[in-house]
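What follows is one structure encoded as structure tokens, with my remarks underneath.
One chain of protein is taken out of this complex; the other chains stay put.
Chain nomenclature is as follows: A and B, assigned in order of appearance, with residue numbering initiated at 1 for each chain independently.
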Amino acid sequence: MLILLKKIGYIILILGINLYIVSFLNNKIISRIELRRGYKGYKRGGLGFPFSNSLKYIAKGVPFSIWDILIFVFPILLWSVVPISFNLSIIDSQYNLFIAMVLYILLLVFRVFSVTYSKYNFVISDFIRRFSQMLTLITPVLFSVLAIIILNKSLDFKIIVNSQYQYWNIIYQPVGFIVFFISIVVQIKLMNLSEHNQFLYSDNTNKEGEGISKLASRFSSYLIIFFLITLLNILYLGGWQKLYMVSGDIMAGIKFYIIFVILILFERAISNISSLSKIINLNYKLLLPLSIANLVITIVFFILRNVYFII
Amino acid sequence: MSNSLIKSSLNIYVAGYGCCKQEIIASAGPVYDISRFGISFVSFPESADVLVFQGFYNGKGLKKVINIYNQMISPKWVIALGKCTLENLSYEGSGNNLLYEFKKRLKVDVYVPGCPPRPEAFIYSLLRLMEKP
Partner (left out) sequence: MESEDIKNKGSDIIGSFAENIENNLNYYFGSKIGAVYNFGKEIYFEAGYENLFSIIDSLKNKADFNFNILSSIKYKEASNFLLISLFSYEKSMTLNIRVRNSISYLKFDFKNITSSIKKFFDVSEYYSDRDYIKDINNDLIIFSQTPETLDTFDIYLSLNDNLIKDAYLCDEISRYNSSIIFKSMEINKLISMLNNMDYKAGIYPELCFCLGIESLLQIKLPKRAVYIRMLLCELFRVACHLSYIVSMSLVLGNTAAFNYTLTEKEKILSIIELITGSRVIPNFMRIGGVKKDIEENILDSLHKLIPHLYKGIKKIEDIFLSDVVMLEKLKNVGTADSKSAKASGITGPNLRASGIRYDLRKTSNYLLYKNIAFTVPLGRIGDNFDRLTIRFKEVYQSLKIISELIESMPLGAVGKMINPASLELYPTPIISTVECPHGIFKLFIEIKENRDIEIIPIGPTKNNMILCEKTLSNCSFDELLAVVSSFGIESAEMY
């Protein structure tokens, strides 16, 4: 029991520190790209920016709905299944990957729902439109995850990581990695995850939020980014496998931040995508064919290998 | 305490249009870089803390601004910017003195003179607003 509590404490501590560093880095990197200096602070010091910027939303007394609570709770639940390191996972199950994906899709549904459910009315057509937008992006991801599952013959994160002790999965699955990465970038773009406030204007899924609901959506958006990066890390880049002399946990941290910085750079380089048709075009013409081809090739290799072993 | 939290990262809603707006947009650029004080621009009055009242108005435009001010959630502040809003620039339907009309309905915290005020003046007004208890 004590070990469990200790683990929960560690996970929350790591997430909190990461939140702070990432939001600070996000601000600095984005501003450096745009020839600015980033937050410097006036009499309060630039280091306190992430705190003051998020705590500010609590100061305005505004009521919040049930969707905000769900959005706040579900991303934390995600981390009970997804292991940050070899020891830091609460639920050890054989079907961890499956549970994580289900939770993730549910979270997306809640997020889209909370956007369309404004205080004026609820627009079903808008909900379906946005949800189909998200779903078209998730299907290629699911296909490439399926390819990984077939490759490593497991739904358990730990087995997937352990099987990469010699070569990372990216060597066997380069196409799947590319599909996964592109869809992450577009998801971040679509959901406006990297909350960038320069003249907020016609941003797609940006809630006219205020108060705590804004804080919840910001929190969950960062945790979704963490989840996606960790998933990418575990599935393709060897997770907490140690590299030469460097120990596994440090390796995982280094990979996490490298992927995060690259993601931000990609996100800034692409301008806002607002129309549904363009995304569906991108999806059906590029991502879906690639991911299906990747899956088919893996299945064929899988069968051939089994046949070879039998002979 | 809560006021100082909000003031550490202000959200601005700019109402109206005109010459002063050019300078406000210039202050958002990399040369003047207003975002280094944690200030950002928003387009929903609900999520704004400061209303910047500037530019040209007629009667209908003035009604709209007051409507925007009522939609904002307190605590909220108002900055009046530029010659047109400070002096007696009378337009049709807005009475003789625009600011007098405006002040009857809401409280202005900072006045910024100039035609148009430079971006430095605009940033300085916001810093003064932050200093206020």
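By our rule, a contact is a pair of C-beta atoms (placed from the backbone, for glycine too) under 8 Å apart; a residue touches a chain by one contact, two chains touch by 3 or more.
Since the structure is predicted, the reported quantities are computational estimates derived from the model, not experimental observations.
Participant: Where does chain A touch the missing chain, residue by residue?
Facilitator: Residues 33-36, 196, 198-199, 201-202, 268-278 of chain A touch the chain absent from view.
Participant: Using the touch rule from the top, list residues of chain B that touch the missing partner.
Facilitator: The missing chain touches chain B at positions 13-19, 21-23, 25-26, 28-31, 41-43, 56-58, 60-61, 64, 84, 91-92, 115-116, 118.
Basically, only the chains that are shown with their structure count from here on.
Participant: Where the CA atoms of chain A average out and where those of chain B average out, how many Å apart are those spots?
Facilitator: For chain A versus chain B, the centre distance works out to 38 Å.
Participant: Which residues of chain A touch chain B in the complex?
Facilitator: 31, 34-44, 48-49, 52-53, 55-56, 58-60, 62, 197-201, 208-211, 214
Participant: Would you mind writing out the residues of chain B in touch with chain A in their complex?
Facilitator: 2-3, 5-6, 8-9, 11, 28, 30, 33, 35-38, 40-44, 46-47, 73, 75, 127, 130
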